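For reference, the structure discussed in these notes is given below.
Only one protein chain is missing; all other protein chains are in place.
After this line comes chain A, so read on.
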Amino acid sequence: MIPDRIIEQGTLTTDGTRAAVEVRLPWYRALPASCIAGAKLSVDGVEAPAESLRWQMNGRTFTFPELVPNTEEWWFPTDSAVLSGDVPVAEDGEHTVAVELVLYIPYIVIGADEVLHIEEKDSKTMTAKKAVAA
């Protein structure tokens, strides 16, 4: 696992009301959308509401409920996904970005009908660039 690489340094963008950051898969192999089970995004300690979160991967944007049944789109280990949500961020100065990811590992069976899930988090400090967030 490579949790220290979850957040891509220097990729925080904001349009004033939403923030977005590029995230990397902390695992060695591609996972389908269905295994991206949850995320949290906070900037300077303020967490984006769960329902405002969006996940952009392979050029498409998903809500988290939309990821659940999707076994067609895959997150390749060298690709960045973009996690965005409603968090107001000032454009100047440094900001502390924190991301938590919950991933299901679909081949590691740990119970009668259960597979392993892992929870990984990362935090990095960076400035924000102005952009229209997803």
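The rule is short, and it goes like this: a contact is a pair of C-beta atoms (placed from the backbone, for glycine too) under 8 Å apart; a residue touches a chain by one contact, two chains touch by 3 or more; residues count from 1.
The working rule: contacts and distances are computed from a predicted model.
Choose one: "Ger(X)C family spore germination protein", "TIGR04028 family ABC transporter substrate-binding protein", "Sugar phosphate isomerase/epimerase family protein" or "Urea carboxylase-associated family protein". The correct choice is the protein name in UniProt for the chain not shown.
"Sugar phosphate isomerase/epimerase family protein"
In the complete complex, which positions of chain A touch the hidden chain?
With respect to the unshown chain, the touching residues of chain A are 1-2, 5, 24-25, 28-30, 32, 34-35, 37, 68-69, 71, 74, 76-78, 104-109, 113-115.
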